[in-house]
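With one protein chain held back, the other chains of the complex are shown just where they sit.
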Amino acid sequence: MSDASDIQPLKGITTPISLDYYITPGQATARFLKGIMEGRLLGQRCPKCRKVYMPPRGSCATCAVPTEEEVELSNRGTVTTFCIVNLPFYGQAVEIPYVCASIVLDGADLPFFSMIAEVPVEQVRMGMRVEAVWCDPAERKPSLESIKYFKPTGEPDMPYESYKEHL
Amino acid sequence: MREVAVISFAQAPSVRRDVLRNEVEILMPVVAEAVERAGIPRAEIGFTVSGSCDYMGGIPFSFVTALDGVGAWPPIQESHVEMDGAWALAEAFVRLQHGDVDSALVYGFGKSSVGDLPDVMNLQTDPYVVAPLGCDSISMAALQARAMIDAGICTEAQMAEVAARSRRDAIGNPYAQVKGDSDPRALLGQPYISSPLRKHDCAPISDGASAVVLAVGDLARKLCKRPAWIRGIDHRIDSQNLGSRDLTQSPSTRIAGENAGTGKGAIEVAELYAPFTHQEILLRRELGLDGNTRINPSGGVLAGNPMMAAGLIRIGEAAAWIHRGEARRTLAHATSGPCLQQNLVCVLEGE
Partner (left out) sequence: MTQDKAKHYEGVLWAVHTLEYPYTRSVGQVIGTFLAGLKEGRVLGTRTPSGKVLVPPSEFDPETGADLTEIAEVSDTGAVTTWAWVPEPRAKHPLRHAFAWALIRLDGADTAMLHAVDAGDPARMKAGMRVKARWRDSRSGSINDIECFVPVEG
C-alpha cells in the first residue's frame, strides 16, 4: 500500500449532539407549578418531621417519605444570605450589579434562590424582609421565572437567631 | 470472602410511559418496600449505591435528586454507577468485603420513555468514528442477529419463539409490560425495523425502578428466612470496536459465567438480560445452559425493559426463587453496551 507517512494528523474534531426529551415534572412539582400559574406559592409538608419544603419536590430528603400536605405560603420572607453579582457573562439577562439571595418564605423551612431588586445593592442585608414581585398574570409560565424578583417590604429586619439554621 | 446474600427485592411495574410521576416518585415506594421487607431500619444500612444514566433521562445528576426519595440524613455512605443497578450491586458486593459494614441498599431506576432510546444509546459508542454516523442501538443489534443467522446459530423463527415464550411467561408476572399469547408465525409476518429484527425481537421501552438489600453472613440469616447467597459474581467486557469482535460469540459472557461458577452445579432458573431475541440464544450457548434450566420465567426484558433497573431485576427475580423456597441454585445475567459488549453474571444459592 502507499506510503502514509506524509499524512499530518488533524488535531481535533467537533461532534455535536442534540437530543430531545419529553419531560414531565412529576406530580408534586406539577402541583407546585400549577399554583405558580395561579400566583400562589404552595409548599409541601413532611408528615414525619413536619418541615415545609419550598419549592417542594414531592419527598422529604431527610425522612424519605412523600410530602403530600400542601401548605400555602406567604409571598413574604427573610433574606438569609445573598451575593452581589458583578461578573458579566454570556447570556446574562440582567444588568450588573444585581443581587442573588437565599430567601426563606414565612411558613417554609427551606430557603430558595431568587433575585432582589428595587433597592440599591449595597443596602441589601441578611435578615432583610422581602416580598415577591410577580409577572403579570398574562405572562406567567409554569416556572419560578413567574416571580420576577423580591423587593424590600420595609418591615424591621429579622434577628440572626431566627434564620441562622438556614445558613 | 464474607458471605453476601440478597435478602429482599422490590420493583415497580414496567410501563411504556409514566407521564405523571418523575423518577423519584417511581423509585421511592420501591426503595421503601425493599427496605421494609429487609427488616433493617433505613438508618442502619451501611452502604447505598445506585445505577442510572443521565443521558437516558436528559437530566444531569439525576441520581442526586433520587436521594430525596431514599433518605440521606444522617449522612450516608453512598455511591453511584452510570450503569444498570446490577453493576451497583457488584460494587456493593465488593464494598461489603471490607468488613466495616454489613448491609447495603442497591437500586436502579430510569425513564427510557422521555428520550429516544435508540439514539441515546448511540452515544455509548466510540465518539470519534462511530457515534457521528448516527447508528441506533437496534441496528447494531441487528448486525449481530444477521451474523448469527448467517453462521447457522439461529433462525428468525427461533427468535420469534423466544419472543412468544417470553410474552406468555410474562402473563404470570404482575410487573411485566408486554404479555399475552402470540403465535410466532404471526409475529414473523410483521415488518422489519432493522432486518432481521422485528418489533417483537426487541425489548420494549419502559419506565421503572428496582431495589435490592444485601446483607452479610449472620445478619442475613437473622433477617431473612432463606437468604439468596451470592456464590459467584463477575463481569467482563469485550472490545468497544464492533468490527474487531466476532459477533456470533460473547467471550465476556463465557468468562464471566465461568468465573461466577456457573459450571459448578445445575442451574434451575436463569434470568438473562437479552434485549433482543437472538441474544438470548447466544447467552444460553455461552453460559452452557441446556433444556434443564428454566430461562426467564419472568418474561425477561422482552416483557419489560426499565433500563438501569432491569439488570438488577434479573438478580432480584433469580433471588426471589430462592426466597420462596422454589429453587436452590439460580443465575442472573446483566448486559450493557452494543451487541452484548459487557456482561455480568451472578450465581445465587440457597443455604
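Labels A and B are assigned to the chains in the order they are written; within every chain, residues are numbered from 1.
Operating definition for what follows: a residue touches a chain if its C-beta (ideal position, glycine included) is under 8 Å from a C-beta of that chain, and two chains touch if they have at least 3 such contacts.
Worth saying up front: this structure is predicted, and the values here are computed from it rather than measured.
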Sole contact to the chain not displayed, among B:Val70, B:Leu187 or B:Leu242: B:Leu242
Of B:Asp68, B:Asp136, B:Glu156 or B:Glu271, the residue in touch with the unshown chain: B:Asp136
Contact with the hidden chain (one of B:Gly152, B:Pro191 or B:Gly291): B:Pro191
Contact footprint on chain B, counting only the chain that is left out: 17, 19-20, 55, 58, 118-119, 122, 126-130, 132-136, 139-140, 142-147, 150, 191-197, 239, 241-244, 247
Where the missing chain touches chain A, by residue: 1-5, 7-25, 30, 33-34, 142
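The criterion applied here is as follows: only the chains that are shown with their structure count from here on.
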Whole-Å gap separating chain A and chain B, where each centre is the average of the chain's CA atoms: 37
Chain B-touching residues of chain A, taken from the complex the two chains share: 13, 15, 17, 19-30, 57-66
List of chain B residues in touch with chain A within their complex: 19-25, 28, 31-32, 42, 55, 57-59, 65, 67-73, 113-116, 119-120, 123, 127-128, 131-132
